[in-house]
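These notes concern the structure reproduced below.
One protein chain omitted, others in place.
Letters A, B and C mark the chains in the order given here, with residues in each chain numbered from 1 onward.
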Amino acid sequence: MIDFTPTPEQLALKQRVEQFIRRRIIPFESDLRIGPHGPRDDLRIELNTLARHEGLLAPQVDTRYGGMGLSHVDRAIVFEAAGYSLLGPISMHCAAPDEGNMHLLEAVATSAQKERWLCPLATAKVRSCFAMTEPAPGAGADPRQLVTVARYEADHYVVTGVKWLITGAQGAAFTIVMANVVDGPNGTGPTMFLADMNTPGLRIERIMDSLDQSFIGGHAQLTFNQVRIPADQVLGAVGEGLRYAQVRLAPARLTHCMRWLGAAQRANDIASTHAGRRTAFGKPIGEHEGVSFMLADNEVDLHLSRLATWHVAWLLDRGDRAGRQSSMAKLAVSEALYRVADRCVQVLGGLGLTRDTVVERIFRELRAFRIYDGPSEVHRWSIGRAAVKAAREAE
Amino acid sequence: MIDFTPTPEQLALKQRVEQFIRRRIIPFESDLRIGPHGPRDDLRIELNTLARHEGLLAPQVDTRYGGMGLSHVDRAIVFEAAGYSLLGPISMHCAAPDEGNMHLLEAVATSAQKERWLCPLATAKVRSCFAMTEPAPGAGADPRQLVTVARYEADHYVVTGVKWLITGAQGAAFTIVMANVVDGPNGTGPTMFLADMNTPGLRIERIMDSLDQSFIGGHAQLTFNQVRIPADQVLGAVGEGLRYAQVRLAPARLTHCMRWLGAAQRANDIASTHAGRRTAFGKPIGEHEGVSFMLADNEVDLHLSRLATWHVAWLLDRGDRAGRQSSMAKLAVSEALYRVADRCVQVLGGLGLTRDTVVERIFRELRAFRIYDGPSEVHRWSIGRAAVKAAREAE
Amino acid sequence: MIDFTPTPEQLALKQRVEQFIRRRIIPFESDLRIGPHGPRDDLRIELNTLARHEGLLAPQVDTRYGGMGLSHVDRAIVFEAAGYSLLGPISMHCAAPDEGNMHLLEAVATSAQKERWLCPLATAKVRSCFAMTEPAPGAGADPRQLVTVARYEADHYVVTGVKWLITGAQGAAFTIVMANVVDGPNGTGPTMFLADMNTPGLRIERIMDSLDQSFIGGHAQLTFNQVRIPADQVLGAVGEGLRYAQVRLAPARLTHCMRWLGAAQRANDIASTHAGRRTAFGKPIGEHEGVSFMLADNEVDLHLSRLATWHVAWLLDRGDRAGRQSSMAKLAVSEALYRVADRCVQVLGGLGLTRDTVVERIFRELRAFRIYDGPSEVHRWSIGRAAVKAAREAE
Partner (left out) sequence: MIDFTPTPEQLALKQRVEQFIRRRIIPFESDLRIGPHGPRDDLRIELNTLARHEGLLAPQVDTRYGGMGLSHVDRAIVFEAAGYSLLGPISMHCAAPDEGNMHLLEAVATSAQKERWLCPLATAKVRSCFAMTEPAPGAGADPRQLVTVARYEADHYVVTGVKWLITGAQGAAFTIVMANVVDGPNGTGPTMFLADMNTPGLRIERIMDSLDQSFIGGHAQLTFNQVRIPADQVLGAVGEGLRYAQVRLAPARLTHCMRWLGAAQRANDIASTHAGRRTAFGKPIGEHEGVSFMLADNEVDLHLSRLATWHVAWLLDRGDRAGRQSSMAKLAVSEALYRVADRCVQVLGGLGLTRDTVVERIFRELRAFRIYDGPSEVHRWSIGRAAVKAAREAE
């Protein structure tokens, strides 16, 4: 039955998270350990400790690994509350890319792999990264352009290639890396591997300066120079890498929607408060329609983004892969939340351009969100193609 | 618990309505009795008869008047299916303004009034209209500018004024009219009256030519020249007219969202089918991103419109007045569905400008929907004002 | 030297046209001879007579045919003034499709052809049409999909095919028709022919109902059933039809920009006046930013549209074909003027949906303008392709 009522448990947990974020995490937002590539790892550990004490660490993780085993709808509610601070998801260990990696490892890894990589990750002992994207002419919006190669050699795969825009590589303990297996006994094709970051031949070339700055470790360029990875570190099956990327992607992009919804809500709260206080031309700017209409559009964009996110979460909880629906949600939500952030900057005026409020940071992050996990154009392409196909089949 | 699953009963009813519309109603769309002011009344009666035979007449009406007593969420599902044809809501007697009038009469009228006006209306024996809007400088977007006057005289109110854009007046048996009571024993202020259309002094001056053309009877200009209305035809209490207008408005604008969602879905189906067939520059136009991206944006707009509509329907079912939420839904849905219709015209190209498909008609209707039941600007104004107020109170 | 000053002659002519339109033409706007397919021909003749008496008939035509031989920049100024009434360009005989046909005949026709077809056309003795567009799967946005065929037979071409959306066919004396020559002594390929409308086998099947309604004769569907056209009625050379279509198109789409600029200016004047008078919520609606911001955006859109139009006119006067620039202008101007008309409807509210003002008509026309003479998507496609090509060549 159609129902938009969160359960009492969801509401209680939401409230706990909201208070945790406001009281314990937001005060850290001006911590000097936060730089252009996110918070330093010592700050991250400090924040994780706070969340652990509150019982709020890694709530999405299965209880067997110490999490709360939240459903997707639960997450929609909790992650939004966490996202109210850019430090929130980091503190609660439900930020990208670790969150998506945990999901993928739970779904695909062997028991031994889980023991070795998922356990320490799930408990925030370590961080991880996900190395798929490559510079031109490699895998970008189109993952099939993968050029990183893995050759089989004595029960190992030897990986060579360049990856970039690899979020969180700096400081990660291990990576999941995608490479194209070209030979070997178990088949060929795009394949995921687990590799410790200190494996010989794996090097962080540089941290890229970027518009968005909240992800811990920033975005790195990595070189894989003949990196030997034991065959038992293949994640899942050889040749199934692109399929697993989809397994990871649909929920991962949805959790981005959840977290950024919280951030956009924060920006809107700041802008709305400002609009009620700051005066111009004889009254508070919030009484000028030029401003209040922007706030009205924000209300609508936030509300619809929430509904769209809940809807996909509900689908995922039912076991639906929700590929098309999560694509629609990512497209709609990323663009709507960006508009919200953009309007908040505008409402704040000159102040909105400065770091005196967190709105400037949120604006940067949301600009980036229109690109990663599939730029809007790739989603439009796939949604549009499906629409035409469906219309043909209906004839 | 958050849930987006319609009940089996809702799904079954939806399917019945869909089939009824496709098989029985759509064939009438090219009936020559449809003119620039909607279908003629004899066609309307014919369509009502079809719906009555299917048990689909006035499904929103209480069972005591022969309806199905549908909840708001039920309506969201059923009215969308009805709206798939511009004739659908007319046939099922769930179109504006009758639908809103029935709702208002159920809520406010006395037993005697219900007997006299609601019974024949609920069973589609007659039609009705709602006379609130006035030409400048009277009541338009701002209902408090009401200039039509009612003076008390010997147990009657004598109403004088001009109303325009009165949908469905031509052919209606009675009207609900708003006038400003200036004296009399029961107080003063904006007041609603029930008046038969043949009351002396009440005259239809003209039917206005308008961009939208689907409403039966079109939009009329009415003169009230010393129209004597017995005091027992006051609807509700004297001075409460503006409040009742709100009672009528929130659900009425939501049912518009429901019906137009069906119409926009129809336009999108036609455009998607066309895009899969029509070729240009070497392939079906639906394989050009310039077209398929428009279809993708349609998918998103339709989906979010549906979610927003369901959400308010759910609120109304819980007894929430949902003033702010229905305002947000009306704003978001009317603009989204208009974009859908506009893109459908564009996808169809020259064909889209002609009446060879129903898309041209749907486009007109949706342009109008951005204005009636509160133009977007009035909704933005009230939503924005509430947002600033809420921010102030949160401080 | 960069200069935006019209010459004194241009300003004087502009003023003459403005006064002519306001005093002599606008009063005819409510003439009952104007129907859903434009004004009747007797009204057209009456209006032409008025313009002829004022010396304002066919100002764009060469003086040898009785016109003023205006330059393109002259036209930009004069046609905008003419466009202030939807009847203006018709009265001055500078409306589509005649205006473009005259241009094409001047450029391509033989002396004998000019004598026979251009002379009576240039003096408004007759009207003409241009038959290129075909229903699916024929020539639409992509003219190379031409399916109408011309077979050579005894010094004639026998043309068979269907054309639709042929503006002004009803009442025209002759047409320029595009057909694909498949054999014969003078080559093959897409070719233009001159054909009197009463040629046997040429039939107007129907006038299509359409959203736009200002073009005289409306938009027709024509059947060419073995229509025998003498070989000396080939316009220009066999096989050059697509090239001539371009010759006609660039200036033709620019004159659309000019005329519709005048119409949009008219709509904006009406909306601005209304905004200064109509009150809501305590003050004139034009003092609500929600309204005044729309008017501000109109000012910008009108201004930029004028500059873009002047710029291409100046290019054409220099002998530049201005293919890419006229494409950019058509795209930008059609979308900007449509936004203007859409905002005007919104500013007028319910009134804007009715035919009580001319804004409703202008809105319809401008919706159509986003499609004919190349839908926005086709222009974006060609401009974008040229941009990528230029970037490659610059490397």
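The rule is short, and it goes like this: a residue touches a chain if its C-beta (ideal position, glycine included) is under 8 Å from a C-beta of that chain, and two chains touch if they have at least 3 such contacts.
Nothing here was measured: the structure is a model prediction, and the numbers come from that model.
When the full complex is taken into account, the listed residue touching the unshown chain is A:H219, out of A:R44, A:H219, A:R253 or A:R266.
Among C:R23, C:R64, C:R144 or C:H303, only C:H303 touches the chain that is left out of the view. In the complete complex, the residue from A:A112, A:A141 or A:A394 that touches the missing chain is A:A141. In the full complex, chain A touches the hidden chain at residues 133, 135-137, 140-142, 145, 164-165, 208-212, 219, 277-281, 285, 288, 290-291, 342, 345-346, 349-356, 360, 363-364, 367-368, 370-372, 375-377, 380-381.
Summarising the interface, chain C meets the missing chain with residues 1-7, 73, 269, 272-273, 275-276, 284, 286-287, 289, 291-300, 303-304, 307-308, 310-311, 313-315, 328, 331-332, 377, 379-381, 383-385, 387-392, 394-395. Even with one chain removed from view, chain B keeps its contact list with that chain: residues 288-290, 293.
As a working rule, only the chains that are shown with their structure count from here on.
Shared numbers divided by all numbers used gives the overlap of an interface; between chain A and chain B this overlap exceeds half, so the copies present the same residues. The mean-CA centres of chain B and chain C are about 37 angstrom from one another, to the nearest whole unit. Measuring from the averaged C-alpha position of chain A to that of chain C gives a distance of 51 Å. Chain A and chain B have Cα centroids separated by 42 Å. Contacts with at least two other chains are made by residues 291, 377, 380-381 of chain B.
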